Each structure stands twice: as structure tokens, then as C-alpha cells.
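All protein chains of the complex are present and in place, except for one that has been dropped.
Labels run A and B following the written order; every chain starts at residue 1.
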Amino acid sequence: MKFEAPVAITEIAAFIGAELVGNDRLLATGINEIHKVTTGDISFVDFEKYYNASLQSAASIIIINKKVACPEGKALLVLEDPFSAYIKLVKKYRPFEPATKAISDTAVIGEGTVLQPNVFIGNHVRIGRNCLIHPNVTIYDHTIIGDNVIIHAGTVIGADAFYFKKRANREVMYDKMESCGRVIIEDDVEIGAGCTIDKGVSGDTIIGQGTKFDNMIHIGHGTVIGKNCLFAAQVGVGGKAHIEDNVILWGQVGISKDLTIGKGAIVMAQSGVPSSLKGGEAYFGSPAESARTKMKELNWIKRIPEIWDIIKKKQ
Amino acid sequence: MKFEAPVAITEIAAFIGAELVGNDRLLATGINEIHKVTTGDISFVDFEKYYNASLQSAASIIIINKKVACPEGKALLVLEDPFSAYIKLVKKYRPFEPATKAISDTAVIGEGTVLQPNVFIGNHVRIGRNCLIHPNVTIYDHTIIGDNVIIHAGTVIGADAFYFKKRANREVMYDKMESCGRVIIEDDVEIGAGCTIDKGVSGDTIIGQGTKFDNMIHIGHGTVIGKNCLFAAQVGVGGKAHIEDNVILWGQVGISKDLTIGKGAIVMAQSGVPSSLKGGEAYFGSPAESARTKMKELNWIKRIPEIWDIIKKKQ
Partner (left out) sequence: MKFEAPVAITEIAAFIGAELVGNDRLLATGINEIHKVTTGDISFVDFEKYYNASLQSAASIIIINKKVACPEGKALLVLEDPFSAYIKLVKKYRPFEPATKAISDTAVIGEGTVLQPNVFIGNHVRIGRNCLIHPNVTIYDHTIIGDNVIIHAGTVIGADAFYFKKRANREVMYDKMESCGRVIIEDDVEIGAGCTIDKGVSGDTIIGQGTKFDNMIHIGHGTVIGKNCLFAAQVGVGGKAHIEDNVILWGQVGISKDLTIGKGAIVMAQSGVPSSLKGGEAYFGSPAESARTKMKELNWIKRIPEIWDIIKKKQ
């Protein structure tokens, strides 16, 4: 997420109560997770094993829970609880604005777009031309939708990431990550009924041009889906996945988080995908593997009684 | 889908810009897919391997991409792109009518039926007597609902079929099939919360009398479900399936498209059904097979280490 205008690092440090180490003249331009940061961004790290990745990332400002050596030109904001400090910044610079009406005055709706009754359109939403938004759809704040997009009834675009930090020894154990990312739906996408597409934590969840979703599809936070994909009903995709162009997922497929499904891959119904898959091939099973390999395996299983008979005859 | 009044074939030919071959006095009475056509219907075919099935079907008028021999008494409408011509007809004779209010004036609601707040009822919907439609339900245009039907909150009845035609070598690869079918829900049906039941492409999706759905059930376009079925939560059924009477599907079962589940079949939780099943039996697994066979197979798998030990001892 980018700030509306750059903010002096000294102001940030004072606001979150951090010790400022390194370049105190920096201007912060946004907030981001480690895998999304660009120059000017603030990021945070609170596990020692991720220190190096964070310090060497493109982030200019790192909120950190130990006073380590600061890379040249960057700045550290040192305090005990970087997660909470990060949340405090998100709440300040991307505050939740309760709706005052079902379709926000700050939303921009393109020509030829039809909004059916009982639709909710949040603040700062942008919707292109010639879209059709069916009844009882919810579009959270800051969502961006292109032209010729169809969204069927009951679908929810832009709910919060499912992302919590565990705090040991507390009665209420999980702290909520506040999401400040968006959902971006490109031109010519169709989303079925009863789908849920979460916003990114700090970056964007993207549904690529020409992609078509059947009903009850769940897309996790920050996931990026390519162009001309087809997802059948009840598919679920975890957070920060990357689904390349022309991927086909059949019904009830589950895709884990933080992985890549290569261009043109086909995943057969009810398969579960725990890790990245190469493009151009068909997959099946839970855990999914090459469909050809899996089909052979299913045949081998059927032959166990035959194997048993052979070894028993020999005894 | 039937037209409100018959249309001269010459008018149809002129509208879609087709060459008319054969009987030019025909009156078209409706539009249908090949598996649903009756006399008077227009159908379309664009793959040579389906020409025969289409020409020999009950359809009186076939939109086709090659000038073949026309069966006696029928007519061909010849042009390059039958799919697009068919869509053009659907859009003309079953145009989408944007809602002007949450409950259409053209809807007919029976005596004793309760509509809770935030319900959407589209154009030309008919709902019988003593129904209870809970909040935030969406009922698309042309849906027909019988008597004593309960529909729980958030459910969507009549969204478009998930049906696209692939166009190679185009940036936006899929053309949308425009659905002109309906959903018909018979008497005494109960539909849980958060379900999605798609309309048929040209025919009807039917939920038979006395059938009961739990929450989050997806039913694809044109699927016909018999009487007194029970579907547990998160079941998904593909398009044009036929589920006969008294079928029980347990939670998270997935049923593929274009198949038949015989009367009284029981499919155990999380099973995946790729092809037709005979009635009166229990099934399990993904892909599903006889539950008894599958249970034996699971036991055989557990015995592989024992088999290994036996053959290792002999070496």
C-alpha cells in the first residue's frame, strides 16, 4: 500500500515509539510485506531468521525488534513488537471508514455498468464500463474492477486477509493483521455466485483479464491469477499463490498458499495441491501429482490382492 | 426456452445473417441445446462430429457452419459462427432486463409466502404459497418456485451457467454462453443457506419435490434432481447431471457433469463421482466406487508392509 503523500521517517518513528537507527532523512512512501516491498516502503520483521531477507530487501525502512547493523542509506525502527507497530501504521494510514450508504459517494462507476439492487459498493471503489454486478454482491473499500466484468449474486470482493499472529500465554491468542491491500479484477472477468476474493495484506489480489470463475470459489489474500483461467465451482486457493495464464482448475480443487501453478496446467476435480506445479500438464490426487502417474498408482492399488495371492501360493 | 409466440424462420435467418436451406415456411417456437430440443426448436452445431446428432435430433431448425444435406421438412441456417448466432438469438428473445426495484412488479408471489428483508426477486419470477424466503436471498429472473418452499439466507437461485466457448488466438479467450433456461424448485423443497443453483443454458434446472439441501450446495446448469433427495453441506453437482429420487449425498461430495446417479444411491462424504452410478448402493472415494469395494481396498493398502516383510524374508 502506498501513502497518499510521503511521510518523514522521524514522524513515523515518533508515532510508533521506535528508536530510529540509520538514515533519518528518509521519506516513507508506503507499507508492504517483505515479498512485495519496493524502494521507499516500510516493512517489518520480528523473527531473527528473517532479519537478513528483510534487511537486504528493497524496503528502505525496517521495523525490527533488535538493534542490528543498518544497511547503508536505509533506516531501522527498533522496538519490542514490530507486528503491533506495523498494525498501528496500517490503521493510521488506511483507516477503516464505516459506510454511510450502500453505494459510497467516493466510488466511481463507469458508463454502461449496471448495479442490481442490494449491492454494496465501498469507499474509493472504481468500477469500469459495461459491468454487471448482480444483487447482494459486496465490494469492499478500495477494490478496482475493469471493463466488461460480470459478478454474480452474493459474491464478496475484498474481505480481510486470514492472517493472524500467535501470542503465547494469552487468553485471546491471535492478533489480527490489518489488511491494507486491494483486489484488482481486470477486464472481461466473470465471477460466479457466492465467491469470496480476499484483499491482499499490503499488496494486491489480482484476477487476470478474461478469467472465468464458477460459483463458490475462494481466493486468498494477495494471490495473483493470470489471464484466461477457468476455475470450476468450489475451488479454494490460499494466500499469495501465483496462478499463471490459462490454468484450468476443476471442481473442489484446493491450492495451498505461497506456490506457483504454471501456465496451462490442468488440475482435476477434488485434487489438493500442496506445492508448485509445472505448466502444461494435467494433475490429480490429494496430494496432487501427474494425472498419468496417479492413474497408474490407482491401478497398482487394485492389484494388491493379486500380489497377495502370488506370494501366498509360493509359501 | 420457448418464444412467447412462434417466429418465422425467414425472420430468424435475416436477423442472424444466415443462408436458409430447406423448409422456408417453418415457424420457430424456441431455442434449445441438442439434448433438450423438441419439434419447432432452433439448435446449433459447430463441430463436424456432432453434425449427425444435431441433424437427426428433434430440432426443426439447425444453425450450422457447413452447407450439408438438409433432412426432409427441416431447415438449416448456414453461417460461419453458429455459437455467436445462437447467442444473438438468446439476447434478442430473452434479453437481460436490469431490475428497477428489489422485488420486481412482474413477480407473482403466492398467498402466505413470507419474504424477509433484503431479498431480491427478479422479473417474471413465480413463487407459490406458504414459502419462506430468508434475508439476502437472490432469485434471478424467470425462476419458478412451488408451494411450501423454504430458502435460507444468502442463497442464489438462477445465476448464469458456467459455459464458455474457447476461441484460440484471441487475447480474451472465452466467449460467454448466454443462458436462457430457468430454475424450477418444486413443492416442499428446503434449500439451506449460502447455496447456488444455476439456471439451465436453454432448458431448466429442476429440484424435485420434497428434496432437502443443507448449506453451501452448488448445483450446475440444467441439472435435474429427483424427489426426496438429501444433500449435506458443501456438496457440488456439475451441469446437466441427473440425480434420481431418494439419492443421499453426504458432505463435500462432488458430482461431475453429464451423468446419472440412480435412485436411492448413497454417496459418502468427500467422495468424487466422475461417471454414472447405479441406484440402491453406497459409494465412497475419489474417484467413487462401491463403498464395500473401497473399504476393502483401504484395508489392502494397510497390508503392503506385511507383503513387503513376506517377500523380504524369502530373499
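The rule we apply is simple: contacts are C-beta pairs under 8 Å (C-beta built on N, C-alpha and C of every residue); 3 or more make two chains touch, one makes a residue touch a chain.
Computed from a predicted model, the values in this text were never measured in an experiment.
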Listed residues B:25, B:49 or B:302, member touching the removed chain: B:302
Identified contact with the non-displayed chain, of A:3, A:44, A:140 or A:231: A:140
Among A:11, A:48 or A:297, the residue in touch with the chain that has been omitted: A:297
Contacts of chain B with the absent chain, listed as residue ranges: 114, 116-118, 132, 134-136, 150, 152-154, 187-188, 190, 192-194, 209-210, 212, 214-216, 227-228, 230, 232-234, 246, 251-252, 269-270, 286, 298, 301-302, 304-305, 307-308, 311, 314-315
Hidden partner interface residues of chain A, rising order: 96, 98-99, 101-102, 118, 120, 136-138, 140, 154-156, 159-160, 162, 164, 171-174, 176, 194-196, 198, 216, 218, 220, 234, 236, 238, 252, 254, 256, 270, 272, 274, 286-287, 297, 300-301, 303-304, 307, 310-311, 314
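Here, only the chains that are shown with their structure count from here on.
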Intercentroid distance (Cα basis), chain B paired with chain A, Å: 32
